[in-house]
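Every protein chain but one is kept in place in this view of the complex.
Showing chain A:
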Amino acid sequence: MTEKLVIIGNGMAPGRMLEHLFERAPGQYQVTIFNAEPRVNYDRIMLSPVLSGEKDYEEIIIHGDGWYIKHGITLYKGHKIINIDRARKTVTSDHGVTESYDKLVIATGSVPFIIPVPGKDLRGVITYRDLDDVQAMLLAAQSREKAIVIGGGLLGLEAAAGLASRGMDVTVLHVMPTLMERQLDPAAGYLLQKAVEERGIKVICKANTKAIVGDGKVEGIELDDGRIIPATLVVMAVGIRPSVGLAKEAGLAVNRGIVVDDGMQTSDGSIWALGECAEVGGMVYGLVAPLYEMARVAASHLAGDHSATFVHSDTPTKLKVTGIELFSLGDFADGDEREEIVLRDASAGVYKRLVLKDNKIIGTVLYGETADGAWFNDLKKKQTDISQMRETLIFGQAYQGGSPLDPMAAVAALPDDAEICGCNGVCKGKITSSITSKGLTSLDDVRAHTKASASCGSCTGLVEQLMTLTLGESYNPAAVQPMCGCTDLGHDDVRRLIKAKGLKSIPAVMQELEWKTSCGCAKCRPALNYYLVCDWPDEYADDYQSRFVNERVHANIQKDGTYSVVPRMWGGVTNAKELRAIADVVDKFDVPLVKVTGGQRIDLLGIEKEDLPAVWADLGKAGFVSGQAYAKGLRTVKTCVGSDWCRFGTQDSTGLGIRIEKFMWGSWTPAKLKLAVSGCPRNCAEATCKDIGVICVDSGFEIHFAGAAGLDIKGTEVLGLVRTEDEALEHIVALTQMYREQARYLERIYKWAKRIGLEEIRHQIMGDADKRKAYYDRFVFSQKFAQVDPWSERVSGKDKHEFQPMASVGFNEAAE
């Protein structure tokens, strides 16, 4: 007996389901389809090639009109179902057609998500979902004007590429820091951004749309940061939502999607759901492979075979933009019991990353060269143990075969129980086995894990020999000390390459310089952040999460997790109003300790993190700004009272100190930078043990540098004598900039000076006026972006989340 099967929706999933159904149970059903779109079933995935002009609509039709006639299907084009009557088993369309059913399939798909911003309803704002949207875009593209795509995911990038190839000037706005962050790790996201930008598409990440502006029609977008980007077309491609309204009204179980069991049946025994609107096993899907799997399962149940079940499997993601090769599969987050194999070839723009767990592939990201995607997918699916081909796995299928070298073969004659480190009682076997089993590659690692040569150090040579024997050619004790375990490059190489290659973000550095980890570590990230801030002051966006806590919260963390607050006192000079404000803060916040610092200012200790913004607000009202006592940057300029008061003073040392501090505050330096100005050679400001110091004399200003009074104690070196305050300032600033540009992160000025030579510094700063002027100008330029008081920024709400707990839970219960 023929049953009546009604299908709501005519997309790819129900189309595929019908193909299966007609094959398995021909003639079992009389089929009626309601399609809200006024057309037949076409390949929605191929809309991007239609947009870019690589294909026509006719080429992407899956089922032409003839197919519907052949199978006796009644297709209502342009009919949207507005009601399901489950009691009577009927559906009714917006054109008033009512059909009864024995079995009903809901395949309403999804609707694009519209971000709820002002202006979203303006003319010229469209989504990217169906052929109508493509036609609207093609029409708009004839203008060859500016377009904005909101959303840097799969769909958004395809839309952007399509519009660009149609001649539009396209900007992609993406709210996350890297493109396609759900499918790609940041390294691949960076490469993708580069490739997209090479096509003339502008990409703005971390872009929060505040409003779409325009009078009647779109004129542009305003971002959170106040930027306005003009455009006549805005395409929203930020994601999709399962279209579940109809099912919900009919009283079916609905969660994110229409809830179905693994046989695709809804909570009503006569109704099935599949496609993007269905939620199975708590998941909703948007890629075609699982949707086709749903179609297979649903068809088999409709045909009376109830054994088929839907099983989740990861689907590889590929981007359909000609010339961009990209493949992403599975879980590629890194973790403890997971290992990763990373291959980077910067010159070829290739990045490959395999994530392994228990010697099996669980995730893959390929960029630039994706030919082995299928092979990796297969290995993952079959859960193949890859330990045999581990060394060559990343090179792909073509490189398998051949036996790995035995690294232990060369270990020399000493017996394993021979003691190497007397201080810590470490024998040879322990060292070699730790090197191998823990993958140690540097002397520091071996010291950390075995303690060998970690005390007196006299056995360092022996330990290094063992490392050479164990690691072979790959260990070279004379080699440059790498920045950290994430790279083989030293600080100097990294700095040089950042400039030479024009690298302007941390992901860019990590990709181009072939970093071995996906997101760095606590050693390299702050260093890279400094190098980028220093080299590209106007272009680089400071990476807050790569800063040490003190520079992130603008106070100094103490052993108990509280903070200390040091307001700036220019040149160490203060007055009654400032002192009263400090006293009031001490009372109001019950500050446990007030201490005068070595840099001539006042430290408030024991402040709770939550109180910091309120403390700063009160200090700010009295005119205080951050003393940056926490910064790898300019700290203090200590002064004596100079010629205004002192009977020996030769110059206005206080005034010069204040002038220098006001000129240089806010600047970031490789390590902390402390200055002092003394009014005469009696040197009450102790300028001769500072990073940079000035000794005033009758004939002018003697500039000193490279002193130390911390771990090391060292008197300063003389840079030279200049006649005027202006000259003194120019020389000090130029010297600071030279240090900023050349030193390694955390290297104080005396260590840098020793490394590159005092004569070289004197020559460049004292002897070469052009060079000095150029350094000076670069410092002045970077100050334009650096001199922002971080305290007042935070008082007015910046990084608010940093100072408040996320939540406070469980306390009510405890009170009971």
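Criterion: a contact is a pair of C-beta atoms (placed from the backbone, for glycine too) under 8 Å apart; a residue touches a chain by one contact, two chains touch by 3 or more; residues count from 1.
In this text, contacts and distances are computed from a predicted model.
Hidden from the displayed complex is a chain whose UniProt protein name, among "Nitrite reductase small subunit NirD", "Na(+)/H(+) antiporter subunit C", "Carbon monoxide dehydrogenase" or "Phosphate-binding protein", is "Nitrite reductase small subunit NirD". Within the whole complex, the absent chain has one touching residue among A:E54, A:D102, A:D130 or A:E181, and that is A:E181. From the options A:T364, A:S518 or A:T716, the residue with contact to the chain not on display is A:S518. Screening A:T2, A:Q545, A:S699 or A:T724 against the full complex identifies A:Q545 as the residue touching the chain left out. Screening A:G27, A:G216, A:G323 or A:P805 against the full complex identifies A:P805 as the residue touching the chain left out.
Residues 176-177, 181-182, 185-186, 256, 332-337, 448-449, 517-522, 525-526, 544-550, 552-553, 557, 559-561, 801, 805-811, 813-814, 816 of chain A touch the missing chain (whole complex, contact as defined above).
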